[in-house]
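Supplied in structure tokens, the structure appears directly below.
The complex appears here minus one protein chain, its other protein chains still in place.
Chain lettering (A and B) follows the sequence in which the chains are written, and residue indices restart at 1 in each chain.
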Amino acid sequence: MTEPLIYEISRPGRCGCFLPELDVPRAGLPKDMLRKDLQLPEVSEVDLVRHYINLSQTNWGVDKGFYPLGSCTMKYNPKVNERAARIPGFVRTHPYQEQATVQGNLKLMYELQDFLVEIGGFASVSLQPAAGAHGEFTGILMMRAYHHDRGDTKRTKILIPDSAHGTNPASTTMSGFQMIELPSDKRGNVDMDALRAACDDTVVGLMLTNPNTLGLFDEHIMQIAEVVHDCGGLLYGDGANLNALLGIFKPAALGFDVMHYNLHKTFSTPHGGGGPGSGPVGATEKLSKYLPGPIVAKANDQTEIYKLVMPEKSIGRMKSFFGNFGIMVRAYAYIRMLGAEGLKAASEDAVLNANYLQARLKKTYPLPHDRLCMHEFVLEGKVAGAADIRALDISKRLIDYGFHPPTNYFPLIVHEALMIEPTETESRETLDAFIQALEKIAEEARTDPELLHSAPHVTPVGRLDEVKAARDLRLRWAPK
Amino acid sequence: MSIRIDKACRYTKSHEWIRPMKSNTARLGITDYAQDQLSDIVYVELPEIGDTFKKGDSFAVAESVKATSDCYMPVGGEITAVNDDLANAPQSVNGDPYVAGWFVEISMSNPSELNDLMGPEAYESFCAEESAKGGH
Partner (left out) sequence: MTYVPHSEEDRRAMLDTIGVHDMADLFTVVPEEVRYPPLRIPKAVSELEILRELEALSERNADLGHYSCFLGAGAYNHYVPSVVDHIISRSEFFTAYTPYQPELSQGTLQTIFEYQSMVCALTGMEVANASHYDGATSAAEAVIMALGTARGKRRKAVVSPYLHPEYRQTICTYTQGMGVEVVGDKNGVVGLDGLKALIDEQTACVIVQNPDFLGRLESPAILMALAEAAHAAGALFVVSVNPISLGLLVPPGEYGADIVIGEGQPLGNGLNFGGPYLGFFACREQYVRKMAGRLVGETVDVHGRRGYVLTLSTREQHIRREKATSNICTNEGLCALAASVYMVALGKCGLIQVAELCYHKAHYAAERIGKIRGFSVVGDKPFFNEFIVKCPMNPVDLNRRLLQEGIVGGYDLANDYPELAGHMLFCVTEMNSRADIDHLVDTLAEVAS
């Protein structure tokens, strides 16, 4: 039973929300500026609520079940964070209020900056970027500013491993640079020979995710940092995989000069069906002056008075206002509730869970890189004896077993990739059930492949025609 | 798979075809092998009339749902016509890659570049080798 579109439920004259009456005299309206028609739906509040509740029932969320999307860190979203973020004294503050009247907000931001500095090993943090990709773009612009500030404008290349998330090369292009792709070696590390060959005085820096999108910690990480720094380049850290390293190691100690964090991954803020997220950026002493702003500083060391400042040679502002404050409140509450021990326990169990799944599942599906992983790992979605079963079919059949599929077809360097990240908030029972489902599916692939090809069977809609969607564009409701 | 070849065309290693016409003009498109690799084509981004390209430049992009593929000039030239029908019927590239699915017409800047390309039989063998190497 598909839910109609809200426009199809709409009936003329209905209204959902009643506002106070006008209590002042009416002023003249500029006749030439008034619109003649406004095509918004007209529904009662009851119909509105039923519409959205019915739609919600067709959605999968972390609260419904296991959601092992690699590199997304779909950990449990604590409900206390939602309560914290809704405290009226936080919600009902305007970004342009005089700073003396928002000291609560500024203090929270200041402390969060400090926590992220501590976790990453950096010198300072800007909370302004609104998402990971936004943070990446920020980091590359900062590297650019650093080189230009030294009078060096001949560096135009950014080195990016072939396992990198698509946002990395996209951010490179937006910064006006050219990407040079580096191959990975057989063990899933950056190929050191290729790196050495590529590092010269035309390189801005290397963008590296460590552990990478294969879930593997680079075995040459210290040399990588050395090679890049030796040619005068900088090392950018894509912090999407931070869930593997809280209290285990600090990225700055490995040589990263600048890094973005994903509060909506590592720090438990909810994914919202596509955001809002938050992508703060941390920098070492060398790059701190280029951070986007404003950021929060203390008025002076003695006081508990906070103010907004622009870093000395800031690249500028990356968006309006100060960043996604509501998300910062959630991340702050999370970090305070876990403390140092809790953060470390989270990473340890995240890595434990991933290795447990890997150890069991490699018996059933090919594991291209057979070594201990960190918080995620990648299998090939192939079954011996079932040549026309692909990652897509396995994923869709997993839905029938009550699981959200893992990430498909990424990273690009593994054929029919299934990237699995369980996170630390899953119990052993959940993990075992997931393993059993995948083992059964492999069996079905051999004995009854049609079950996989025609999956999923339990969802409100079956496989959707994406070709039709792209050829016959229907991007909004239109009246008949 | 049996790959369709058009005997009047010459071919590139990146699976574009070119069919010379009169007075140094030619039509270009992508081959049956290429459309099969891409699967259902949903859009083709074409250049504008008057644009000029060298041999090997990317002049168009063919899109399927999950991938895009640059198309490269077999020879250098100036665009004199584009196939406007592709905007409404991109699937004609899949169905009829050598005729209805043509991309552009060009005025060739150096027709002798045609000699560096493969003829129909050579291209057919090339495709058989590519298939043997294993696609997906």
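Everything that follows uses one rule, which is that a contact is a pair of C-beta atoms (placed from the backbone, for glycine too) under 8 Å apart; a residue touches a chain by one contact, two chains touch by 3 or more.
Small disclaimer: the values here were computed from a predicted structure and weren't measured.
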Which displayed chains the hidden chain touches across the whole complex: A, B
Residue among A:G232, A:G342, A:P368 or A:P449 that touches the chain left out of view: A:G342
Which of A:R26, A:K186 or A:K480 contacts the chain that the document leaves out: A:R26
Among A:V49, A:A197, A:A299 or A:A387, the residue in touch with the chain that has been omitted: A:V49
Hidden partner chain, residues of subunit B it touches: 43, 45, 63-68
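In this section, only the chains that are shown with their structure count from here on.
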In the complex, subunit B residues that touch subunit A: 40, 42-43, 63-66, 90-91, 136
Contacting residues of subunit A [partner subunit B, same complex]: 409, 415, 466-467, 470-471
